[in-house]
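Here it is: the structure, laid out below.
A single protein chain has been removed from this complex, and every other one stays in its place.
Chains here go by letter, A, B and C, matching the order in which they are written, and residues are numbered from 1 within each.
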Amino acid sequence: MRIPKLLQAVLVLAGVYFGFIVVFDVILDAVIPSSLLVMYMFFVTAGVFMVFTYDEEGTRELVAPIKALVEDPSKRVWRNIVFVIVPLAAGAGTYVQMQPSFEAPLELRTIHPAPPSTAKIYGKRVNLLKLENPFRKLEKEDPEQFRELVEEGAAVYIENCQYCHGDKLDGNGPYAAGLNPTPLNFQDVGTIAQLQESYLFWRIATGGPGLPKEAAPWISSMPVWQNFLKEDEIWKTILFLYDYTGHSPRSWGHE
Amino acid sequence: MRQFLTVVVFTLLTIGFFAGYSNFGIPQIEPAPPPKEEKLDLGSMTMDGFIALGERLFNGKGTCTLCHNALGRAPELATVGEVAAGRLKDPRYEGEAGTVEEYLTESLIDPSAFVVIGFGKKGTNDTESPMPNVASGGIGMSVAEVAAVVAYLQDSSGAEVTVEIPQDIGAQEDDGEEDESEPREAIGDPKELMALFTCDACHMIGGEGGEVGPDLTQIGASRDRDYLRRAILDPNADIAEGFEEDMMPEDMGEAMYVAELEILLDYLAGLK
Amino acid sequence: MNGPRPILKTGLALTILGLGLAVVALVLTGFGQFSAFAAEHAGAAGEAAAAGLYGPAPKLTAADYPAIAGVNGRIVVWIVAQLHLWFAAFVLAVPIFVFIIEVIGMRTRDKRYDDMAYEFIKVSITAYSLTAVLGGFLVFALILFYPHLFTYLSTIFSESMFYYALLFFAESAALYIYYYGWHWLQGGFKKWVHLTLGLVLNAVGTTLMLLANAWLTFMMSPAGVDAAGVFGGDAWAAIHNFLWNPINIHRFVANIAYGGSIVGAYAAFKFLTATGRQERAHYDWMGYNANFIAICALLPLPFAGYYLAAEIYAYSQQMGITLMGGIFAWLFIIQAVLIGTLFLSANYYLWCGMGRSDGAKRYTKYIKYIAIVLVGAFLVWFTPHTLVLTNEELKALGGPHHKILGPLGIMPAKNTAVNVMIIFTAISFMFYRRANKIATVPWVKAGNAIQVALYTAGIANIVFLGIYHGYFTNTVYKVAASIPQVLTTLVVIAGSITLDSFIYRGSKEVGSLQWGRIPERAQYALFLLAVAFTWLMGLMGYIRSGIRQHWHVVDIMRDASPDAFTPTLGYAANVVSVAAIIFMAMVIFVFWIAQVSSNKTLPAGYWKE
Partner (left out) sequence: MDTKGYVRPFAAALVVFVAAFLLLDTLIMNMQGLSLIFDK
């Protein structure tokens, strides 16, 4: 038996919707954010509509049941049922939407706020656009010394950072579960791999309180490390972060 | 007409969807307001803020604490507010100041107007001060900054603060940002370098200069370049006999360019 | 008789063409000399010219911005500038493709093309006067609300502003002769003269745009002035600033796409209101061609935009990060929604258009797969880097980073997605072209196999580049990998068109194309294209201007007005929406007025017999 077009369309949409949920939430164990799912479904619906209506027969077949429902005298009972259910469903939807909930309001943090062009770090005004890791050049010039510096950076990291950011640098340290926002996962390709070293220096040195206004709410509990670490310790730690994760800092120069 | 209305409604719906999505579909992040310019701050600054600015300048950009400290390279300033009134009446005073405030301002830009006994340049019989003019050269304070330092000095020495915050906004260039963003040009003449870093405040060369550090007149005869380099970059590594530790600033290496250091070393090593 | 005449004609025509090109070349290169000459001249006129003629950029306070009748000056200038720009883009683009269509008509001797070109230019002539009116309005608004900025810019660009005014006369003259002389300058030599006029019109129009671009890019990447804003006297240096050419390229391409989409909306409107079959067929054909132009220009647009963004980064990293990473990051999600809308509606129009051919049935079964890939690629493109998460989701994920969606939020994924979308749009278009043809060459099967292999290899390469260089190599390669991706796309499209032209050499037609046999829904797709384009241009105008933040002229002249703040995206979207509605109303007026001229009323007994 051939499935009517309208039912086909509904089935496809339902399939995609539950497909997303099953694949992300169950199989991959990584929930799909509801805000994103709504937009995804909007465009999937648009796509399905396009495929079903690009020719006349398809369109006629698609809207025929709807037309019949509204116009066909023999469908009176169904019509009445639908005309009662639709407003009720809309009302229920509105009620659920408007009902006060205990859920804390959505908070969105810009994870990579644009850095200021200069920042005051260690009492000095530094130009973040030009700031470079003083040790980076050793990677080529003196690999042995570079290794040593990375080791020293690792020591600083283990002493100070791993409690939150984890010993695998995956943002999953012993204290991570207690923090919101959770510590950054440096292994992720979307974090330090996308940034320049000066950016990391700025974020580490000024910590959560150093975030600009657009990154509000700066509920980040990242300490202001310039109060605890020396300048070269931060730079060495940055070397370690990139070395361990295998990422390289963003730069505009060529290799 | 029906077609026309449908088109209008369709257009409005489309635009409405785009606007609605931009307003409700994505988070509304309020961008940071434009940063306030420093110069505007001066106009709305309280006296406390102004004094605090003076303190920052005194400890930072002004490099005053290099000499005006407990080690006695220069007169202590803890009581300068009271002492200054007496200076004005001192017969050795050659300046034009009439009030304490004027005196302090003058002492910053024309330090030789009055030299406290025992603190003058060697061989000038306390008529010339080793202190540089803070408004010029490497320090380069603006008029407003000098006023802020004076206010701080009055306040910290317990005298009445008579300074008024300059309202002529244009006078204040900024609070030092420019020095760092625009590096000074390298200096090729060793004598100019010595003047910029006020070496002669502590070291004597050819009979001129202070006695806080070793005499450099013939330093090249007894010390080689490596020693001198170390002595500049890490002053406490070797202390010449009869001199104290921690007298020479440790940040000389950072303050001068590498090329300048070499020029200076050439010069010093050649002093035989 | 036949001997020397054609040669003479061709020679004359070539001479005229050459002259026209020379004018363009002169106009383009001449500015350097002109301004250098002018600068020298100024230097000779007054000794103090260099030192005293130009002051530094004024330092303004809030009091320097007149408050007029409680009107928000920024919004007025914003909306008027946007309206002016929309009309200017339209007016500039139409002559470009009118010229091309006229050439096609001349080559094919198909009068339909000539008629269509004439109809396009008829639409643009009312729009032309509206552009001028809005331009004047914009100048007034600037003088009223931002007098010091206007004064400062006009001291630097005084010469180019003067030439601009002169060129406007030239533009008007060329346009009016081109339009009113259309039916007079027909056939043989006269047609060549007319074509030359079209070329001059385009040269002048493009020069006008280049000049106006210089003023706005000067505000973004000032040149020819020192740190305090003192102008050195070299107008060419100020014009030829860092972002001038990137903006020129981007705007030139975008204008053509935009002009095509507006004319498409015109055709759609006429189609919907048409009464006769013949009229419907005509406007269907016109809408198809307009859409074709819009899509052809739309395809390279992402790359032009990418180049512009890269140049902004190169000019100032802070500006670049403000553009892509900071508050404006979400704007690119809105942009993705709009560009997705453009691609989807353009494809939908093509699919609907397949109904014109009886042979299309053979290909319609593939449409759903194209749709799946398009929507899939679009979803990737639209996935934001920063996800909006509820607390529940945040807890379930263990942090704001999503292991699957996170990697889709960054550039390599989006580059891959957009290239795939472009290739599949090309496939849609290929099906459309094939719909009415039956190949007769003996190697059809092998040809199709090669065709499929080309697409397979191309897509595989794009995906490989995206994944390998995007996630497993150094950042500098991430950016660089987009170049072979783009080249692959271009190679695939060009190769496929070439291959198809061989396969369908000497092909049979299934039947004659049934112009006008297209559902009305498809016309709404054309409207959607025009509206989305308009709105998108407004939004991108906002960000281009917005990355200057609180500067009139970046790092030189500060905006001290109370409106110096950067608005939120919702606020900007509302302003853009209001402006877009005003624009659409004016466009409908333009369409209507273009139609009025052909209406004739004969009142009985009114005139003396």
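Just so it is clear, contacts are C-beta pairs under 8 Å (C-beta built on N, C-alpha and C of every residue); 3 or more make two chains touch, one makes a residue touch a chain.
Since we're looking at a predicted model, the values are computed, not measured.
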item: Selected from C:I68, C:V452, C:A494 or C:A585 as touching the chain missing from the view; value: C:V452
item: Among C:Y307, C:Y471, C:W551 or C:Y571, residue touching the chain not depicted; value: C:Y307
item: Selected residue (touches chain absent from view) among C:I404, C:L487 or C:A585; value: C:L487
item: Of C:V133, C:A460 or C:A585, the one touching the omitted chain in the full complex; value: C:A460
item: Touch residues of chain C, complete complex, unshown partner; value: 307, 310-311, 314, 445-446, 448-450, 452-454, 456-458, 460-461, 464-465, 469, 476-477, 479-481, 483-484, 487-488, 491
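Quick note on the criterion: only the chains that are shown with their structure count from here on.
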item: Euclidean distance of C-alpha centroids - chain A vs chain C, Å; value: 32
item: Distance from chain C to chain B - Cα centre to Cα centre, in angstrom; value: 54
item: Numbers and ranges of chain C residues touching at least 2 other chains; value: 326-327, 337, 384, 388
item: Multi-partner residues of chain B (each touching 2 or more other chains); value: 27, 29-33
item: Chain C to chain A touching residues, read off their complex; value: 313-314, 316-318, 321-322, 325-327, 329, 337, 340, 344, 347-348, 351-352, 354-355, 364, 367-368, 371-372, 374-375, 378-379, 382-394, 396-407, 409-410, 471, 474-476, 519, 521
item: Residues of chain C touching chain B in the complex; value: 269, 272-273, 326-327, 330, 333-334, 337-338, 384, 388, 524, 527-528, 531-532, 535, 549-550, 558-559, 564-570, 572-574, 576-577, 580-581, 584, 588
item: Touching residues on chain B, where the partner in the complex is chain C; value: 3-4, 6-8, 10-12, 14-16, 18-19, 21-24, 26-35, 37
